[in-house]
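Have a look at the structure below, then the notes.
What you see is the complex with one protein chain gone and the rest in place.
What follows is chain A.
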Amino acid sequence: MLYPEIVIVGCGNPLFADDGLGPAVIEELDRLQLPDNVKVIDGGLGAPHFIFTLIDPAVTKKIVVIDIAEFGAEPGSLAKFSVEDLPPGSYRDAHSWDLTEPLGRLKDQVEITIFGVQPKRVSSPDMEIGLSEEVQKAIPKVVRYVLAEIGVDYGATIKAERDHLWKEGAAQVRGDPEGST
């Protein structure tokens, strides 16, 4: 099965400044030792059709979505939403499909929680790599809330510092003799 009991999805595009919050939180969560029934996914821009339309409610019981959201608070503020809180049509993905539509189909069978962080700056359509300081600082807070939401104790999750595949020279760090860059 592609998606397990608990699915945590970070949405957004790291090329548009604070829109990269979702993937950045996923990168943090990826460093933690999470239970086997949890899958952490960098949804990028593809979550509505690559993930939400492929969820099997017979298997997946809980979805946690992390994204930026405009709710008029200080940048870096965190808020929790339900699917009903999202105004319909507020966000359309590249397929002209509404984000809320596939979530709306799932919400009666799967528990869905959405964590939204108030962005300071979204550069779209211009590209700008890097989160604002305020939003960057919110990441540990988001991680804490996500872990609480899925009932995992933060203290039990820390595992040895691990480098990510996509980082330059990662293979060398892992001691891979063939991993020269």
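In this section, a contact is a pair of C-beta atoms (placed from the backbone, for glycine too) under 8 Å apart; a residue touches a chain by one contact, two chains touch by 3 or more; residues count from 1.
Here, contacts and distances are computed from a predicted model.
J.: Would you mind picking the UniProt name of the chain not drawn here, from "Homoserine dehydrogenase", "Cationic amino acid transporter", "Coenzyme F420 hydrogenase subunit alpha" or "4Fe-4S ferredoxin, iron-sulfur binding domain protein"?
T.: "Coenzyme F420 hydrogenase subunit alpha"
J.: Decide which residue listed in A:6, A:21, A:41 or A:103 touches the omitted chain of the complex.
T.: Candidates A:6, A:21, A:41 or A:103; residue touching the omitted chain: A:41.
J.: What does the interface between chain A and the hidden chain look like in terms of residue numbers?
T.: These residues touch the chain not displayed: 2, 13-15, 41-47, 49-51, 53-54, 93-96, 125-127, 129, 164-166, 168, 170-171, 178-181.
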